[in-house]
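Could you have a look at this structure, given as structure tokens, before my questions?
Apart from one protein chain that is not included, each protein chain of the complex appears where it belongs.
As written, the chain order gives the labels A and B, with residue 1 at the start of each chain.
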Amino acid sequence: MSALKISWQAALALVFCVIAAFTLPLAGAEGSNPFSLGTTFTIFALVGLAALISAMRVTDALAAVILFVGAHGAAWLLLAGIAGNEGAARAPFFLLIAAAWLLAWRCVTVLSALRPKDRAVSTFLRLLIPTVFGAWILILWEAITRGAGIPFVLLPPPSSIGVRLVNSVPVLWADVNQTIFHSVIVGYIIGCGAGFATAILADRVPFLRRGLLPIGNMVSALPIIGVAPILVMWFGFDWHSKAAVVVIMTFFPMLVNTVAGLAASGHMERDLMRTYASGYWTTLLKLRLPAAAPFIFNALKINSTLALIGAIVAEFFGTPVVGMGFRISTEVGRMNIDMVWAEIAVAALAGSVFYGAIALVERAVTFWHPSVRGG
Amino acid sequence: MQPAHSNTVIEASKLGLTFQTSDGPVRALSDVDLSIGKGEFVSFIGPSGCGKTTFLRVIADLERPTSGSISINGMSPQQAREARAYGYVFQAAALFPWRTIENNVALPLEIMGISRDERKARIKRTLDLVNLSGFEKKYPWQLSGGMQQRASIARALAFDADLLLMDEPFGALDEIVRDHLNEQLLKLWGQTNKTICFVTHSIPEAVYLSTRIVVMSPRPGRVTDVIESTLPRERPLDIRESPEFLAIAARVRDGLRAGHSYDD
């Protein structure tokens, strides 16, 4: 066993550093190099030292910290230097970004292999690892768009999308208000409510259930979103037509899942309720609805995404001059791609929050279910 | 490490295994000394948590001991596993539902890279041995529970390991089927002269099958008694009514009770 045990990522990073050192400068033509000698040296030092120290006999946790600092410090300096000098980057710039990325990869590999005893630490790692991954998507995106000078209208760098997002808060808020707080919420409540009520009705009338279930299953495969133009004609350009689209999109998943959930309680439990001479509604309330809860929440979660899609796409067919779908389609037409990305980021955030809220309620309501207990 | 004498198959000394769980360490095995000779039929019996299955899993290199030593044919468990020195039969049949019975038996042979012709011959031989001829093309779900377990025994026999490790193989079957399979297993052991380690929680099963019965007790898992059987090798089912049989069964029961009084 030698004192050095170098990972292939660190080794490759060092090789990239060496090649980069021979092909300097990092960017620009002679004299207009945005990277000072000191900065360039610091970047090399960060990458090189992190790679070397990680190869020495240090504990995994220490190696991870050093790799983390080295990779992200180098990336930060590189990105800061290239901002304002779009398209000026030369090969060593990309080599160093790649080297930093390799170190971050090594860092994630080391972190993934850690098995901390402390629960708080392990939760922290569970969040940190995907965060590093996500951050590197953004870093590479930023480095490539700025470094190679990709035209702004094709793919704007994340930093300028962020700036656009912050500067357009009032407009974005108006869009969210129109699309989420009117179309989505109203449509979602009506659609899920109607689906649930129909499922209870179908449960009472077996003939209806046998007919509705195959139809519901088939409809879930259809491109229902296509009814949007019809509903826009019927209910006008404002949010009512979008809410109607959402109602139709959310109705069937709720129906099918609730019917399946109502059949989920066991025979023994149902027989037990019979021995208590419990009536239909009592059995429904005390046994079958709680047993159906995981299925119902599943539908609520599926529907949260479907509702957003329905409302946004329906706006492609005509809206008043506000709304997320409207903004996306018009700004695409004007080639304001950064605004489109900002709107998409907001939509992603809204979708995650909506879904997360339902998941939280689910954890509270179906705490007894194995999937929640983690058993 | 050299075996104590050339006939020893399994040699454990001061064997211990401690699991780290969220409720603190659990001593699944503690100071187990045991040596099993060639051709023996050894049963491990004890209440749940006594470490009988864990001991079997240590032999099979499915768990690593934390102290002491163990050797199988003079090798470490890992070497023994790599040499495919044993066949393992689990509590459930664990047949692959997408393979026919013959292809299930062929699975270990494929993994060990045995030729197609040789595979055919061995499948036929082992399926004959467990009386499953004629069911080659059936899928597992078309067979009864007892037949499925027999197929899994055939699978463990297929690659001719001298050692057979069986972890409560008949635990999930009803008593009538179990009696039948016990009888067949004894016959099979007589025909093949294999060494068998057999985990069970049924006293009659242990006494009926074994040449030696290892009684274990929990917290920590340890061996409390080792009983040599005085029964003849040839054992009809009605031997279970003989006074000799009942005497051994009584001793096993006493051993189990003694182990139990510990934690109450």
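The rule is simple: a contact is a pair of C-beta atoms (placed from the backbone, for glycine too) under 8 Å apart; a residue touches a chain by one contact, two chains touch by 3 or more.
In the analysis below, contacts and distances are computed from a predicted model.
Chemist: One chain is missing here; what is its name in UniProt, given the choices "Dehydrogenase", "Cytochrome c domain-containing protein", "Sulfurtransferase" or "ABC transporter permease"?
Modeler: "ABC transporter permease"
Chemist: Just to verify: which one of A:208, A:285 or A:361 makes contact with the chain not shown?
Modeler: A:208
Chemist: What residues on chain A make contact with the chain left out of this view?
Modeler: 105, 108-109, 111-113, 125-126, 129-130, 132-134, 153-155, 207-208, 210-212, 214-215, 218, 220-223, 225-227, 229-230, 232-234, 301, 304-305, 308-309, 312-313, 316-318, 324-325, 328-329, 332-333, 335, 337, 340-341, 343-344, 347-348, 351-352, 354-356
Chemist: Can you list, in ascending order, the chain B residues touching the missing chain?
Modeler: 60-62, 81-82, 84, 86-88, 90-92, 94, 96-100, 107-108, 110-112, 139, 141
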